[in-house]
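Note that one protein chain is taken out, while the other chains of the complex remain in position.
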Amino acid sequence: MNKNTFAKHPPMGWNSYDYYDTTVNEAQVRANAEYMAEHLKEYGWEYVVIDIEWYAHKAGSQRDRFQYIPFSQLEMDEYSRLLPEPERFPSSADGKGFGPLAEYIHSLGLKFGIHIMRGIPRIAAHLHTPVKGTSVTADQIANPSSICGWNPDMYGVRNTPEGQAYYDSLLELYASWGVDFIKCDDICNTNLYPNDPFSGRHEIEMLAKAIQRCGRFIVLSLSPGPALIEHAWHYEKYANMWRITDDFWDHWDLLKDMFHRCELWQNHVSEGCWPDCDMLPLGTLGKGFGEERATRFTPEEQKTMMTLWCIFGSPMMLGAELTLLDQETLALLTNREVLHLLNSDCHARQVRLDDDCAVWTARDTKTGDVYAALFNLSDETATVSVQLEELTETFGLSENDGDSTVSVTLYDLWSGCDTNTTGTTLQSELAAHSCVIWKILRH
Amino acid sequence: MNKNTFAKHPPMGWNSYDYYDTTVNEAQVRANAEYMAEHLKEYGWEYVVIDIEWYAHKAGSQRDRFQYIPFSQLEMDEYSRLLPEPERFPSSADGKGFGPLAEYIHSLGLKFGIHIMRGIPRIAAHLHTPVKGTSVTADQIANPSSICGWNPDMYGVRNTPEGQAYYDSLLELYASWGVDFIKCDDICNTNLYPNDPFSGRHEIEMLAKAIQRCGRFIVLSLSPGPALIEHAWHYEKYANMWRITDDFWDHWDLLKDMFHRCELWQNHVSEGCWPDCDMLPLGTLGKGFGEERATRFTPEEQKTMMTLWCIFGSPMMLGAELTLLDQETLALLTNREVLHLLNSDCHARQVRLDDDCAVWTARDTKTGDVYAALFNLSDETATVSVQLEELTETFGLSENDGDSTVSVTLYDLWSGCDTNTTGTTLQSELAAHSCVIWKILRH
Amino acid sequence: MNKNTFAKHPPMGWNSYDYYDTTVNEAQVRANAEYMAEHLKEYGWEYVVIDIEWYAHKAGSQRDRFQYIPFSQLEMDEYSRLLPEPERFPSSADGKGFGPLAEYIHSLGLKFGIHIMRGIPRIAAHLHTPVKGTSVTADQIANPSSICGWNPDMYGVRNTPEGQAYYDSLLELYASWGVDFIKCDDICNTNLYPNDPFSGRHEIEMLAKAIQRCGRFIVLSLSPGPALIEHAWHYEKYANMWRITDDFWDHWDLLKDMFHRCELWQNHVSEGCWPDCDMLPLGTLGKGFGEERATRFTPEEQKTMMTLWCIFGSPMMLGAELTLLDQETLALLTNREVLHLLNSDCHARQVRLDDDCAVWTARDTKTGDVYAALFNLSDETATVSVQLEELTETFGLSENDGDSTVSVTLYDLWSGCDTNTTGTTLQSELAAHSCVIWKILRH
Partner (left out) sequence: MNKNTFAKHPPMGWNSYDYYDTTVNEAQVRANAEYMAEHLKEYGWEYVVIDIEWYAHKAGSQRDRFQYIPFSQLEMDEYSRLLPEPERFPSSADGKGFGPLAEYIHSLGLKFGIHIMRGIPRIAAHLHTPVKGTSVTADQIANPSSICGWNPDMYGVRNTPEGQAYYDSLLELYASWGVDFIKCDDICNTNLYPNDPFSGRHEIEMLAKAIQRCGRFIVLSLSPGPALIEHAWHYEKYANMWRITDDFWDHWDLLKDMFHRCELWQNHVSEGCWPDCDMLPLGTLGKGFGEERATRFTPEEQKTMMTLWCIFGSPMMLGAELTLLDQETLALLTNREVLHLLNSDCHARQVRLDDDCAVWTARDTKTGDVYAALFNLSDETATVSVQLEELTETFGLSENDGDSTVSVTLYDLWSGCDTNTTGTTLQSELAAHSCVIWKILRH
């Protein structure tokens, strides 16, 4: 199987983390899936992803002290594999795992994803429980020196045939449940080890191989970021998406910084290979973190975020509780013209980035359409401009006619308005943190 | 002007450094140019580049102590601009600079290039000499804290309008001479400043702007390496080529290491943007360094180097004294099939890299031809293999037929031989440090 | 209690590691203690220290794969405290711990020490076993993100009252056994965490406080090195000795490098505060490592090591299996004149260090005696010299008479010979890696 065919476009969906933290349950997952099926699916949104700690008993019950309770009880099968915690996921009883829930989500025309931590449960190593398909026990494949710096659940797995067998057994199970998407954590950047942040390299390869062996198309998403640009080839070879930032939240500084990360990774966006700007913290967020609230992003910042994610080609994972979505946010998520930029035929490049503004351009290689996005990154209203020549040069379209004046129509993707302009420069007055994105129609 | 049109293919030519160090003179340049015109031009070789210290009196005369003599006399005009040292370059007398030599080289159908150091001569700053087109003197645009760590000639130029005027005056002069190619040194990685190795960033931009203003197509090449991957966008925006290594010489360790550098930069090769593996240390080398000698690379290693540079898409600059070229080396440099890979329609990707072997594939997007290169990086004869599926997946050509057996003819670019094979795997037994590169013809 | 009184001189003794690795047993400890009592005690040697893994079942049984078997069985009491493994230490049966063995060693007029790892057993945290004197269980005081990079046994302990209670319970137990010396590992430099190598800082303080509370004089020794010079005050405040190197073995490179470490730490040697050059790999070594062998140090290097350790003021811990000691080594260990330099009245300073030689001087502040040690660090016979003036200046003894010629007698501490010399310079021809140390008697 060619893993690039698993994700021909940047995956779009919903993830439970931003609203639920570690606490999401089956009913809540179903409710979000139902909303997606009804309101978002037709625009391309399709993945429903359960994030971290679905296997943990009493997850979230000590939130004042721990996000992840150390040494707490994890639901585990006889082969050292984690299972859904049955109180939160009742349909998983009797060894059914996420099978029934996945089936329901599939019945809505959607796809089902789960989060996992790199490795094997620590408790399995300490209790010497079996590894399926082998004669060894967990202590023999667990690496006691390989832990996650921020989550206490797992040990890394050794790079041995028995270690591979463990990952194969995991994917066999997940495929039997009908999993379509795996977000593996503590693997993209193993940040406990500053001198070796790519220490999970062999586990990426083992996961990729296990996916190939399981026979099911399963998107592989790697976290956390920042991914290591010097290992870009490896991510592209084995994974479908990889986080290019540490956790992204609704703070302008993080959004502004993302322009630098998109600059860095822009040459690495291609079919099946999607550098990931992380979840979209829109709508209502934070309940599981003890502070339910609306996104801190202003409407202008939300538009800027959506525009950057789309023109860059990032995966799009909503953090909002979907059942609480307001109309403005829904409109933001369902603009077909903007979402079209995620199409793998659209190739984008940064034209300019400084402290005050950014300019990107994109070209649809099928239609030949050219786009320009202008961003005001300053804290005051400002005019952002770009030479037409700069846009066309980016894709090698222009050689000699740079100086000649041209007439174009600018179609504003967010407002739907057309503007005619003549000259060598495009410009727009933009509110602080705002942007405009045009499709440029030459006369 | 669109700078990407200055170098639609990776520049190919000859550079004086590897043989002459700092000592090359006019007659020697002409002799090499004449050889190129006669024997190499028809294969695409066209640039004749004079490397470092063409402005220095007595260059090379203290080679036992200094490569670059500190505080020695530099030939300089009234506007703080360096000129060819007239004893070594007699045709430059009477203020003609490199004009006559460039004219001769152009008359051979070739192009003319020079090396420069970032900045303005230190002596100009200390003597307060004028900057053309301004009312300031050199001390006012020179930055006394910005020096090169390994060459004593220059101070960096400040990022001011008068600093730009100095670069404009340089390019005005070079354009008047007929310069087609500038290799600017101490600018790609300013390695004296480990906390700020991109300290010459603004000087790259000033140089690029000065080239635009001079009205001549001049290729901009940046040295030394390693270029900083986190600034890839900047190099692509302003330059035509940039060194991805420190100085490359004829040592296997350096050649083997280049596979890692090519992995890193492969996504950054495009028309007008050429990550540079540095000069080809072939043929006779080292006279100016006090040890005239044949390349230390074995014939197998030479083939490996040529194959990697071509499939990757590196600029190709010969280090050999051309008038001493033997037939074997000449053959290596004139294989049209291999050189065809430098065409910007050919896109290449690494398929595998480990300590023992490497595999690359390329595809000509115009013809649809697919290539595979297998390298034995180990120190013993070994069989290197690759799944056919891996090659086709790289470019998204295959989805479902990976497992089916196919029949192909493998055309060996170096030997010119065809081989028919059937199955799912390509493989070749290769001598240590050797390679094979095939065009794959499907039946 | 003033912890500086626990170790008025650098501790001298024997440690099981260099010969036994993780495998030493009770009979072997007794045999070494008996040898010490008979042959070494009168020269000041007194500590008998059992190194790592005395609590582990089957320690050393997988030596081809692991020095420390991951997730193996550890002998532990009801309060999460490790106990001697009863098969190797039969007298520990019935909950007696190291009490009987310590009693025997005390009966020989010697002192008893043990090695511990920082923290609480991982298995205790996973099994939620009790912490004595508290209502909490081990999982509540163990930090799941704090592990040792090279040993799988423990988790670090949190900096809480309950964490302190655990260390108090440990010291209560050790004091009840009669422990006189604790070598705590993974605490001096927690090298898994290169950005925070002093992450065990609070555990050093908790250990020191627990020692104060237990009411017994127990020397606190911290490992591994290199200790962090920027935290010197902290070591001096809380500990008696701390390793200034990573593991030291019988390689000349490591011995030569120790001169740099002694330079660095020389100002930090004082009563109760002993920077530690690590064990003396003399005599027969390595059995537990699978390669029983004589020390690789030449006799000259052995003398150099002994001289440096003594003049610097390092703790002296023998690595040799004592029952196999030869007469030459025994002589090296029983030179009263050399060992006298360990006296805390003797203060030493480096006079010179370059790649070829080193010179140290020392002064006994009680007797006024001045010493000089000259070391030939080169690989050939060489004459090493020092100005008499340099020695006296080091301690501020001389002001004006530096140029005048003086007559002195040099008493060679190793040979016992006297030499008379007149002049301003002392010098000696020394074999490669050899040294001379004189007491200087002025006429």
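Labels A, B and C are assigned to the chains in the order they are written; within every chain, residues are numbered from 1.
Note that in this section a residue touches a chain if its C-beta (ideal position, glycine included) is under 8 Å from a C-beta of that chain, and two chains touch if they have at least 3 such contacts.
Nothing here was measured: the structure is a model prediction, and the numbers come from that model.
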| item | value |
| --- | --- |
| Missing chain: touched chains present in the view | B, C |
| Hidden partner chain, touching residue among C:64, C:230, C:355 or C:380 | C:230 |
| Residue among B:70, B:215 or B:423 that touches the chain left out of view | B:70 |
| Contacting the left-out chain in the complete assembly, out of B:76, B:123 or B:184 | B:123 |
| Residues in chain C touching the chain absent from view | 1-5, 229-230, 232-233, 263-264, 266-268, 271-272, 350, 353, 389, 393, 396, 398-399, 402 |
| Residues in chain B touching the chain absent from view | 70-71, 122-123, 125-128, 139, 142-145, 147-150, 152, 192-195 |
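Simple rule for what comes next: only the chains that are shown with their structure count from here on.
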| item | value |
| --- | --- |
| Relative to chain B, chain with the most remote C-alpha centre | C |
| Inter-chain centre distance, chain B versus chain C - centres from mean C-alpha coordinates, in Å | 56 |
| Geometric centre distance via CA averages, chain C-chain A, whole Å | 52 |
| Interface hub residues of chain B, defined as touching at least two other chains | none |
